[in-house]
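Worksheet: one structure, shown below.
Let's turn to chain A:
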Amino acid sequence: AAGVAALVGLSALTSHGLAQDKPRYAMLVRVLGNTAFELARVGAQQAADELGVELIYTGPTENSAEGQVALIDSLIAQRVNAIMLSANDATALTPSLQKAARRGIAVVTWDQDTEATARKLHIASATNALITLGPAKIALDLAGGEGKIGVISGPANSTTQNEWVDELIRLTKEEDAFKGLEVVEVAYGDERSDKAYNEALGLVNKYPDLKVIVAYSSIGIAAASQMVRDQNLIGKVQVTGLGFPNEMVDHVTSGATPAFAIWNMIDVGYTTVYATKALIDETVTGASGDMIAAGRMGEIAVGDNNTAVMGELFVYNKDNVAEAADLITSLSK
Partner candidate 1 sequence: MSEPLLEVRNLSKRFGGVQALSSVGIKAYRGRVLGLIGENGAGKSTLVKSLTGNYQPDAGTISFAGADVRFDRPQDAADVGIAAIQQEPSMFEDLTVAENIFVGNQPRGRRLINWREMRAKARDLLVEIGVSLDPDSPLRELSVAERHLVSLAKALSSDASMIIFDEPTASLSQAEIQHLYGIIEGLKAAERAIVFISHKFDEIFRICDDYAVLRDGEMVQDGLIADVTEDDLIRQMVGRTLNDIYPKAAAEIGETVLEVEGFSHPTEFADVSFSVRRGEILGFYGLVGSGRTETMEAVFGLKPGSSGEIRIEGRSWQINSAQKAMEAGIAYVPEDRQRHGAILPFSIRKNMSLPVLGTIARAIFLNQRAEDALCDEFGQRVQIKASGWSQPVEELSGGNQQKVVIGKWLATQPKIVILDEPTKGVDVGSKSAVHQNVGDLVAKGLSVIIVSSELEEVLGICDRIIVMHKGRMSAAFERKDFSSEAIVAAATGYAIAADHVDGGAG
Partner candidate 2 sequence: MRRRPDTPLLPIMSTAGRAEMQTTGHSASINAPEGVNRRLVQNQRREIILFALIALMIVLIGLRAPQYLALTSVDNLLTNAGFLVILVLGQLPVLLTRGIDLSQAAVLAFCGMLLAMLSQVMPGLPAVAYILLALVAGGALGAINGVIIAFLKIPPIIMTLGTMSVYRGLVYILSDGAWVSSHELSDRFKGFPGGQDFLLPNIFWVAAICAFLVWIGLSYTRAGRNIYAVGGNPIAARYAGIAQRRCEVLVYVLSGALAGLCGYLWTARFAIAYTQAAEGREFAIIAACVIGGVSIAGGRGSVVGAILGAFFIAIVETALPFLRVNPFLQLAIIGSVILFAVAANARAERRPGRQILRRGGNEPMAGGQKQAERAS
């Protein structure tokens, strides 16, 4: 009995309004609490407001397919008009997403794609090649053209992050421009700052002549920078990779991370909502060659495999990082 009472109380706290009039778009992320998705949410909310759409933002607590499947089922049950998701498993979601499609729900993926049969359209923040390239370029001139670099990846099971790392290794082996760089080891930070920290420390201890640590994970780059500062290695070992301005400002100002790159998640979220609306209004079909009118982002072209790519990564350094950070903090509060 008291249990129920408590439930009523707490539900009141957290239950979101169920406005039936507006169309409801669900934004389903891989895992809650990750700044990347928080940013995408910010962009999506802007677009939703502009288009008069109700945005449902949700995601699993653990980064697992089961979690997303369960959420997709509940979104289907809620008869939302669209599901916009960043998939954490390419195959596992297919049955549920196809069920959603059968129930007339528009399915659009962004950031991480599923099997092509499971969605009508995919908004790619950037191609894997582009994502790998950003930090790689920075690493190259931090290392002064040549030297040993260590890599901190995310959880060992994250497909995309591993694709980036593989691409990086390919670059250093095959592309003349990057031949000078040698990837000595790939360590897995597991999106856990203590783990990433230890792995980074392990790298610098094992390779005294290590020049650069490239972290393809936002937690990894922060942890590595922290380590470099703790060990007074600033200037000796340089850190770069993918990170978020608001998390990296003082690592950049401290010099541990002279520069890092990231795609603009806010724009990804923003574009995704416009694209979804277009899909539902049938102004686009998702076929190659379609042009999506994405509000302030202008026109974006759909390429092959129903994929629209956002473009080059954005590089932050001590000149522009601070204001970006403030902007984000103000937006997400």
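Here, a contact is a pair of C-beta atoms (placed from the backbone, for glycine too) under 8 Å apart; a residue touches a chain by one contact, two chains touch by 3 or more; residues count from 1.
Behind the choice of candidates: all candidates are chains of the complex that A comes from, given by their letters.
On a predicted model such as this, the values are computed, not experimentally measured, just so you know.
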item	value
Among 1 or 2, touch partner of chain A in the complex	2
Of chain A, residues touching candidate 2 in the complex	13-14, 32-33, 35, 38, 156, 185, 187-188, 192-194, 197-199, 201-202, 205-206, 219, 222-223, 225-226, 230-231, 246-251, 325, 329, 332
